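Submitted below is the structure of interest, expressed as structure tokens.
We show some of the complex, not the whole, and keep each chain where it was.
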Amino acid sequence: MQLGMVGLGRMGNYMVQRLMRGGHECVVYDARPESVAELVGLGADGSGSLEEFVSKLARPRAVWLMLPAAITDKVIASIVPLLHDGDILIDGGNSYYHDDIRRGAELITKGIHYVDVGTSGGVFGLERGYCLMIGGEKGIVQHLSPIFATLAPGNGTAEASPNRTPEAAALSTAEQGFLHCGPHGAGHFVKMVHNGIEYGLMAAYAEGLNILKHANVGALTHEADAETAPLSHPEYYQYDFNLPEISEVWRRGSVITSWLLDLTADALHKDPVLTQYAGRVSDSGEGRWTIMAAIDESVPTPVLSAALHGRFSSRDQDEFANKVLSAMRAGFGGHAEKPHK
Amino acid sequence: MQLGMVGLGRMGNYMVQRLMRGGHECVVYDARPESVAELVGLGADGSGSLEEFVSKLARPRAVWLMLPAAITDKVIASIVPLLHDGDILIDGGNSYYHDDIRRGAELITKGIHYVDVGTSGGVFGLERGYCLMIGGEKGIVQHLSPIFATLAPGNGTAEASPNRTPEAAALSTAEQGFLHCGPHGAGHFVKMVHNGIEYGLMAAYAEGLNILKHANVGALTHEADAETAPLSHPEYYQYDFNLPEISEVWRRGSVITSWLLDLTADALHKDPVLTQYAGRVSDSGEGRWTIMAAIDESVPTPVLSAALHGRFSSRDQDEFANKVLSAMRAGFGGHAEKPHK
């Protein structure tokens, strides 16, 4: 079927490619003409303005927005006046689900159907397919299912869970890699929690590998003073572990096999000490929103919270707090800070 | 080759079965005769005492212990007098790596070689193979490699990481699913951290699913009082999510695919509300030791720690602390505890 795509960054670009490979007709627009041109070269129908873009779409139009969350509302405001009753606006970016609920309610008063799609898969989605978590009206989501089916990994990419009943399977498209999760916002809610989980998983691997990396600390020299806890048993920390090979072996038969481990192993093979990274870890919204939702719900999330706060600390946002700690220690104990190692 | 197995619980039993399938000759012993008899029925050479067990093994003997960590030392003390110079003792259980270092040093004075093997794979290992993390002398580990190769998943169960160099691959057996990680204790150290990571991963999924489960909290009625934070926007928490289907869709193309997610999805298909579980989560040593090692190394592990402490709390070990909190609140604010919902 025909789909219009607005926002041709890496994610939008790859999704258009995957859709065209699946036989769909794609009309594309981006504020950067070169992004449009690249996809036109691959068979897409390009447009130089939102007006032209909309005019090329047959009604009821299906417009997919793939934009940074910060500008989605601005683009919606520009495009909505160009749309008509029955058209469909899909937000496949990382919007806050609160915005979906608001937009869904506003747009329906204009006859426009809104669908929120949480999209996971990253830069590998072009080949691997995207996991799609969808919120919106049931009929509209069904109408778009050919699009979702092409973007998703598809049947056969994983075996169904042994205990999944035929009845459940008959009612759901989960096995194809996309799922209608509920009304407006449900798609981004589920994607938000997916990312919150992702933060926790990533931190678990990172902390564990960091323990392995420091397992030789007993072989390093240490001074004895009143400021530092002496390592009472250096003989227990004499290991020089090969992190690339350890992560490689964990990929086979262990309890902690995962796609994130695959990526980690590969990064460590490329460079076991990860020289190119400074360790300043960004966070792009969903991790925060996950914790806020948990707090609203009174659901304890100590692990996911610790993962989020660790990212803040990685960007030195704990600096003043740590200065306060040093000032207190100086205050009650006369402890001077130790110089940088 | 020939291997003796002591300890025929589920893990030991399955490993013997996998070894026999792979053409190895297994002599087995367990304090429970029925456990011996079961494997004899499948082709193993059974024994009614440790003495008989040892006598059936050709020198240099290879004896694999698959026992609860709490009794391993006792069994070692019983079997060592029966062994001879050049024999090999393998601990495949969940020993603390400190014990491996001690045992390795003690046993070598008697000419006995000690090998510690961290074994991951659980009850699925029989079919899926076991991920083996190995510590000990290089030559001894190489001597045992036919055994490890059969227990491990084997080549082809996962593609090698794209950036893994041929040089790395030539030097390591990681691609077959087993790895010599370093000297005595290295195998259990790596397994310990593996389990520490596992705790973090598990908690990440569990917390995320718990957020989804409570996403309908806005639809439940709440009273307004000074003791409880009002849910200011109930309209954001009106979702009834289908957890089995959400975990099923995440298994395809998402960033958080993993074997643990596969297991979780299947458990949720079996029973979406997990009625049979009380939520009292055991922990069996490695998670604790992981955190202790991290502390010795000064490596921050806020996420793995939170996962461990969450397990303690699940068993009501926070009860007195919580009473102290309620007593304080009563003290400064006259707050009475709210009755159980």
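The letters A and B name the chains in turn, as written, and every chain counts its residues from 1.
To be clear about the criterion, contacts are C-beta pairs under 8 Å (C-beta built on N, C-alpha and C of every residue); 3 or more make two chains touch, one makes a residue touch a chain.
Bear in mind that the values here come from a model prediction, so they are computed numbers and not experimental data.
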With 2 of the identical chains shown in place, the whole complex in this structure file contains a total number of copies equal to 4
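Note that in this section only the chains that are shown with their structure count from here on.
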Relative orientation of copies subunit A and subunit B, as a Cα rotation angle in degrees, nearest 5:
180
How many Å are there between the centre of subunit A and the centre of subunit B, using C-alpha atoms for each centre?
28
Counting only contacts in the complex, subunit B reaches subunit A at residues 97-98, 101, 120-122, 125, 128-133, 152-153, 157-158, 160-165, 168, 172-179, 181-183, 185-186, 189-190, 193-201, 203-205, 207-208, 210-212, 214-215, 217, 231, 233, 235-242, 244-246, 248-262, 265-267, 269-270, 290, 293-294, 296-307, 309-310
